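Data first, discussion second: the structure below is written as structure tokens.
Of the protein chains in this complex, all but one are displayed in their positions.
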Amino acid sequence: MQAELHRLSMAHPGDVSALAALLDSQTIDARSICAIIGKTEGNGGVNDFTRGYFTDRLMSLLERHLNEPAEMLAQRIPCVLSGGTEGVLSPHYTVLCRTSSEACSTAPSLAIGTAFSEPTDHAMIGTKAHAASIADAVRMAILDAGIEDGDDVHFVQVKTPCLTSARIAALQAAGITPPASSAGHSMARARAAGAMGVAIGLGEMTAADVHDDMLLGDFGAYCSRASISSGVEVGCNEVIVLGNSARWSGTLAIAHRPMQDAIDLNSIHDVLGDLGLPVVRQIAGAERERIRCVLVKAEPDRHGAIRGQRHTMLNDIDIDPQRHIRGAVGGLVAGVIGDTRIFVSGGAEHQGPDGGGLIAVIAERAALTELTGE
Amino acid sequence: MQAELHRLSMAHPGDVSALAALLDSQTIDARSICAIIGKTEGNGGVNDFTRGYFTDRLMSLLERHLNEPAEMLAQRIPCVLSGGTEGVLSPHYTVLCRTSSEACSTAPSLAIGTAFSEPTDHAMIGTKAHAASIADAVRMAILDAGIEDGDDVHFVQVKTPCLTSARIAALQAAGITPPASSAGHSMARARAAGAMGVAIGLGEMTAADVHDDMLLGDFGAYCSRASISSGVEVGCNEVIVLGNSARWSGTLAIAHRPMQDAIDLNSIHDVLGDLGLPVVRQIAGAERERIRCVLVKAEPDRHGAIRGQRHTMLNDIDIDPQRHIRGAVGGLVAGVIGDTRIFVSGGAEHQGPDGGGLIAVIAERAALTELTGE
Amino acid sequence: MQAELHRLSMAHPGDVSALAALLDSQTIDARSICAIIGKTEGNGGVNDFTRGYFTDRLMSLLERHLNEPAEMLAQRIPCVLSGGTEGVLSPHYTVLCRTSSEACSTAPSLAIGTAFSEPTDHAMIGTKAHAASIADAVRMAILDAGIEDGDDVHFVQVKTPCLTSARIAALQAAGITPPASSAGHSMARARAAGAMGVAIGLGEMTAADVHDDMLLGDFGAYCSRASISSGVEVGCNEVIVLGNSARWSGTLAIAHRPMQDAIDLNSIHDVLGDLGLPVVRQIAGAERERIRCVLVKAEPDRHGAIRGQRHTMLNDIDIDPQRHIRGAVGGLVAGVIGDTRIFVSGGAEHQGPDGGGLIAVIAERAALTELTGE
Partner (left out) sequence: MQAELHRLSMAHPGDVSALAALLDSQTIDARSICAIIGKTEGNGGVNDFTRGYFTDRLMSLLERHLNEPAEMLAQRIPCVLSGGTEGVLSPHYTVLCRTSSEACSTAPSLAIGTAFSEPTDHAMIGTKAHAASIADAVRMAILDAGIEDGDDVHFVQVKTPCLTSARIAALQAAGITPPASSAGHSMARARAAGAMGVAIGLGEMTAADVHDDMLLGDFGAYCSRASISSGVEVGCNEVIVLGNSARWSGTLAIAHRPMQDAIDLNSIHDVLGDLGLPVVRQIAGAERERIRCVLVKAEPDRHGAIRGQRHTMLNDIDIDPQRHIRGAVGGLVAGVIGDTRIFVSGGAEHQGPDGGGLIAVIAERAALTELTGE
């Protein structure tokens, strides 16, 4: 197997013309597409419809190329979009493909796996049972990726359902105490359960370690390889696992690092160093071209200060805190990389250190690395 | 003479308690205060009243300590506030003081000069005549700073008036063609005139080089040491000049660099390098403590792209473009410095390269530097 | 001919299920649909993609029912969406249908006409020539509606192109002075030209009365029956004419009134009175059910005051002025009607009195009215 990535720009959230062109020119075989991860230019909140618009157009495009109904495709190809291109961030999407290859890699190469669980029971959303069900899906996706050691996984993207007012009312009507008081609360709890689920699936924790009151309660418990989104539009746990595997060939590899806070420059230096890209000044030229995908989770510090200095993100009713943090962290990462096509997503509860988050980078391994068979 | 800087935090825009404490403890002599530069947590737009609120409180505090009416103080002590602490930025203000000192410095030290011009004629706002009048005030402030060579100036902050609808109507009634069509247009033209005025005052250009249609027309003409704000609340040109001078003693020095675009990491490395602070990883420990004030101007690229990738700042009607850019550039600079108390101001027309801006840093010179008398 | 209206709700901007159900149940014959007018829940600005999303879904739905490519449908069925459901406003769309009917009406009934012009020459956008070309399209739509007297027209909706940065550059490259300095400026000029074009088409003015400098210059010139939107997504002038005609049967009728300012309650009383719906308290019961469509244009007073009291809409950089005005005027109209499904659109230059706008209402004529043949 071999992973191929195509990072494409969009002129607006309904624009899938760049992918259409690659499909038309047969540069990409539609059958090889196994996942999409991207940034659209909405506000990133409940009323951000740019994600739905793009997904709609994308699935229609694939429907035409695969002769499979869009509704079916949406149930087997994860399309993960984060709304909000604040500051310098550029709307774009990365198409992850999986091709068969006879080549033998001289080093472990990027491996991709996906999984869709059974529909999630509403009564368990945002509980330790939810975490356990996500752990199962993560294990399935690791298997799908052909990765043998959980330590070789560097990034796990999960989309998982949340409760809504209507679902909460239905649970109450059925005599069940709902595990969250509102849709917003449920989304946060579902993300927390997702992070714990990834931790279990990767063997960082056991299911027995997770308790309901840890979720949004004990932020010392976190997973630096988990990126979770929760929304009403999904009905089950959708998982994308990215790691390195000797079973895969190709020149791509992935690395990740936790970010200690929103200005943790050193984590960016470190993850690039892991990939043989030392940061002396801004990454440039051939080194910049080696960087193919940058994935970041971040969050405004919930205590209202960074390195002891007050920030104002949490009390601003004009700009959503997540819009603030994406803009700031996006500016920092783009500055180091020299490229504004960065996936930065907010809502990072238990996904990396509290007040920080994580960064994962996919890059082509250096020629030298390959030659030496390192 | 010797310059002293006090970088102080505020709990809200009406909070001057940190300065009050330093005045009460006689750590600062109120008579030594010659300028204030700070960031308040408003939106940075026309309807940002945090600047006025803070100035009001500050001048009341100084009135009590100096027995001089607040209105008079406001006409001799420039108080430059930039609204908007987007992302990680922290509300703070730097009090610039000027004390007499017998000490001899082993190297040129930070020098501060200020000037207030005569009231500005409304008919000239945003024209080459306005630029010329600002150049005069810049020269006065350089003289006040005791700087002999214009090349030793590293940062010039100007506050200058703009037209309003009422003023435009008054000009028209007087048979004069107003030099701008609206208040917003006039503010931009006034900033442009200010940048040209600083360029003339510093000897980068001559008054004859400047034409009215260059202003907001030829963005190839710019000054990387000019930081201009324009507003209805000022009646004349207020200028703060910061440079290095052998006539001044103390351990502080200033450097500056143009920023080529909003993600120009190398300019930050360079300006810190100029001050003997090489960036290997995030600046930390004793080196971070040497950094006393960071001043940045930035602007969303007016062509809608950064390094060829589309940005969405200019078309977002939910978040003002200047709020976007301050958050992104603030995140980048704070990440390198390891400190979120950064002055980042938007509206950077002709103040540094188009689509970029400038950065100036005041830091204590390294002990070694002083010993070697470098 | 007979006009039928279906006012439908949407759960989100991609939701056309209400229309799909009516098509599936054959309540609506897809071939009868001649126009759609609606409100989506975006921000109403350049970066509002809810309009494109809804149009996309709508045209896909009609494509399935009419076996005609969506692209072709978009060129013959005007779909006019206004983004922004501020305050109490509810996302909805009205489907305007045209059916053949043998019935004879006892009174003039609602008549609908549409027209699409040839592609608009970019060099003329926002000029008197643009106005003249729109007037031609208005006359075609009046003809299409079978209305004989221009005075019987009560509402003309126009969608027309605007310039973009790229188009402005192309004109300059071709040696043509562009008729606007920016995309935003061009949109406003195009709306102004549209209003003048409707005035000419309706015989309120002659083409000779219109001069380029009247557009955005003389707000005393206006048309109280013109509702104009301008956008990059259209290539020609699209027109919907609504009026009353003795050639049409059915129980619907339309009336309109100018609004003198944003709180002109009396205009609402008057337009409802025109339709036999006197306002004593909130319209209720059977009378409310008679009201089938409410169309409003409004604008923040450009002088910053309403009835001598300052408003703050124009200087708020957190909320767009058009979002402010839609919310306020929507609240007023919804309060009188007792229904929040109101089409309120901003950008009302020359569309009704300056600082005000216009209101048009489609309602079923009262039974009594028909009996008396009034």
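The first chain written gets the first letter, and so on, giving A, B and C; residue counts start at 1 in each chain.
Going forward, contacts are C-beta pairs under 8 Å (C-beta built on N, C-alpha and C of every residue); 3 or more make two chains touch, one makes a residue touch a chain.
No experiment lies behind these values; they were computed from the predicted model shown.
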Residue among A:Ser32, A:Asn47 or A:Gln260 touching the omitted chain: A:Asn47
Among C:Cys162, C:Ala195 or C:Ala262, exactly one should touch the missing chain; which is it? C:Ala262
From the listed residues C:Gly184, C:Gly203, C:Gly231 or C:Gly338, report the one that touches the chain absent from this view. C:Gly338
Looking at the whole complex, which of C:Ala180, C:Ala255, C:Val329 or C:Ala360 touches the chain that is not displayed? C:Val329
May I ask you to list the residues on chain B that touch the chain which is not drawn? 12-14, 41-42, 47, 49-50, 52-53, 56-57, 60, 318
Note that chain A touches the absent chain at residues 43-48, 165, 303-304, 312, 315-318, 320, 323
For chain C, enumerate the residues touching the unshown chain of the complex. 9, 11, 41, 43, 85-92, 262-266, 268-269, 281-282, 306-307, 309-313, 316, 318-319, 323-325, 327-332, 334-336, 338-341
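In this section, only the chains that are shown with their structure count from here on.
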Hey, which chain is the most central one here, using CA centres? A
Using mean C-alpha positions as chain centres, tell me how far chain B is from chain C in Å, no decimals. 47
Inter-chain centre distance, chain A versus chain C - centres from mean C-alpha coordinates, in Å: 42
CA centroids of chain A and chain B: separation to the nearest Å works out as 40
Residues of chain C engaged with two or more neighbouring chains: 47, 318
